[in-house]
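Yeah, one chain of the complex is gone here, protein chain that is, but the others are all in their spots.
Then we have subunit A:
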Amino acid sequence: MKNRITDLFRSKKGEVLSVFYTAGFPSLNDTVPIALNLEKAGADIIEIGIPFSDPVADGPTIQQSNKTALDNGMNLRLLIEQVKEIRKQAKVPIILMGYLNPVMQYGVKEFVKDAALAGVDGLIIPDMPLYEYEEQYKDLFRAANLCNTFLISPTTSEDRIRRIDAVSDGFIYAVSASSTTGAKGDFTSEQVDYFRRLQGMQLNNPFLIGFGISDRSTFSKASTYGAGAIVGSAFINLLKESKDQKKDIEVFVKNLKGN
């Protein structure tokens, strides 16, 4: 079966740009126009965050966007409707990323089905245990033609990376440092060693580097090791300040891609 994420990685080699933002932020109805503007500006993947009250893996920027989105009345059912709107007009791969609890309350089975029908191509649920996915959900995801992306970090063992690679579809999310989300400046030599190690492992799946990717310099460096990179907090900061989202998103994506 065709999936927009696997198609993308088949056709585009290098500098794949995935942009993350929180659904319902800064305003409840911004989810759709932000996605459309991102596609127009040239983002390769749109990653939409499902807001949660207790985002333990996130730094202050994304925590705050989660809180704002929840205060705005954002929820998972509304997000599915918003994705349907986006999908009417956009061809770009769409990933939903969020903590397990809201998905669990929706019902994992129902959610996988509804997300796929709405036009979602992949999910990232960072606190879903690998064994639970393997035993309970893998077949479900595959039947719905949804990619599932796992995170790995600099402290993930080689054995575990191989096991994650074996059950992943689409790509692997390589967290750049042992940290929560948010910018930290340039990569250290330890980080570069880790990227090289991943590069040398000849994994089945391409990997995108995320956490701490904030500008052209970090994006292009990350892209020399991985298939591309994911930008989150830096984009949320832009949205927080933006008076003209369409224009600002265009400039932001252009700057990242270096054109």
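In this text, a residue touches a chain if its C-beta (ideal position, glycine included) is under 8 Å from a C-beta of that chain, and two chains touch if they have at least 3 such contacts; residues count from 1.
Just so it is clear, contacts and distances are computed from a predicted model.
Novice: According to its UniProt record, what is the protein name of the omitted chain, chosen from "ABC transporter permease", "Transketolase", "Chemotaxis protein CheA" or "Tryptophan synthase beta chain"?
Specialist: The record for the missing subunit names the protein "Tryptophan synthase beta chain".
Novice: Just name the one of A:16, A:94, A:152 or A:253 that touches the chain not displayed here.
Specialist: Going through A:16, A:94, A:152 or A:253 one by one, A:152 is the residue touching the chain not shown.
Novice: Which listed residue (A:19, A:34, A:90 or A:103) would be found touching the missing chain in the intact complex?
Specialist: Per the contact definition at the top, the residue touching the missing chain is A:103.
Novice: Just to verify: which one of A:27, A:72, A:179 or A:217 makes contact with the chain not shown?
Specialist: Candidates A:27, A:72, A:179 or A:217; residue touching the omitted chain: A:179.
Novice: For subunit A, enumerate the residues touching the unshown chain of the complex.
Specialist: Here the touching residues of subunit A are 52-60, 63, 67, 70, 75-77, 99-106, 126-129, 131-132, 150-153, 155-157, 160, 175, 178-180.
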